[in-house]
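Removed: one protein chain of the complex. Kept in place: all other protein chains.
Moving on to subunit A:
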Amino acid sequence: MVHVLAAETAVDTGLSAVSDNLVLAMIVVYAVALFCFVFEAAYGRRESLKGTRLVAVGASEGESEGLTVNLRAREPEAKASRHVLGRVGLGVTALGFVLSLAQIVTRGLAADRWPWGNMFEFVIAICLCGVAAFLFAAFRYKAHYLGAFVLVPVLLLLGIAVRWLYSESGPVVPALDSYWIAIHVSALIMATGAFMVSGSATITYLVAHSTETRRSLGEKVSGIAAKLPSPELLDRLAHRMIVLGFPLWTFGVIAGSIWADEAWGRFWGWDPKEVWSFITWVVYAAYLHARATAGWQGKKAAWISLVGFACLLFNFFGVNYLFSGLHSYA
């Protein structure tokens, strides 16, 4: 019998300090971006968004000369508040994203392993994916109006991470020392990022929906509520993000059970973490079904997706701190 004692912890302290400073820089940068987005939401002009219309109907530009197009269902007009500061905010967010990427890389290099082995690192990685999903939505679907709604939870999470979850970088317990961590945790982190954007789009949707209802009843709406993007737009975006996140989540849970089979000798054991991942999965599946069921679209489906998001948050925070299970890395 030999007890090998790790002679020194394999952590590069210089790199590790760089990565800790990057977290603080990231928070400052995101806070600036948030300010820009909030300013845009409050003081911008509510305009139609270009490029969200599917077909430039009636536009007889050169190529479609002589082509008469008729769309049965007119698309809802997509409106959102715009201001130059919004563009600045987008750029600043992109900078924050780069910092965040650098932070994760340096932390990984410092400890010489995949940089997600504890709650602190998960939170940072989830924020990275949330911001990535937002940037994707901003460029692909012109959804930069979501900036404030994504950055508020991101900043909250980062604050919680730095204040309460911080742990020094270092090696992980043997059970986490596997390439499955790269597969399983990455998939779940990315899914969580997408669900987070969906969650904030959904909350915005519910507010925008009630604003729209009041507007259609002839009430005068003012303030930020009046400048919210069109509910249809938000609803569609929330759905898209879940469509991205759901298969990632499914895959992540399955990868996790393959890993559990390898590490713990069973692929499914109803550990609290497994139970809540399953519940989250079922609720988001119910959301997808609801979207496909007459009479369940719109607000009802939105509430289901928020229940799903609540389960997700509970799985992340509640389960780690309230229950003891095999997934204890808190």
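Quick note on the criterion: contacts are C-beta pairs under 8 Å (C-beta built on N, C-alpha and C of every residue); 3 or more make two chains touch, one makes a residue touch a chain; residues count from 1.
Everything that follows uses one rule, which is that contacts and distances are computed from a predicted model.
Trainee: Would you kindly match the missing chain to its UniProt protein name, picking from "Glycolate oxidase FAD binding subunit", "Cytochrome c biogenesis protein", "HPr kinase/phosphorylase" or "Uptake hydrogenase small subunit"?
Mentor: So the chain that does not appear here would be "Cytochrome c biogenesis protein", according to UniProt.
Trainee: Of the residues A:35, A:267 or A:317, I need the one that contacts the missing chain.
Mentor: Here the residue in touch with the unshown chain is A:267.
Trainee: So which bits of subunit A touch the chain we can't see?
Mentor: 1-9, 11, 54-55, 63-73, 75, 167-168, 170-171, 173-175, 177-178, 180, 236, 239, 243, 246-247, 250-251, 254, 257-259, 261-272, 275-276, 278-279, 282-283, 285-286, 289-293, 296, 311, 319, 323
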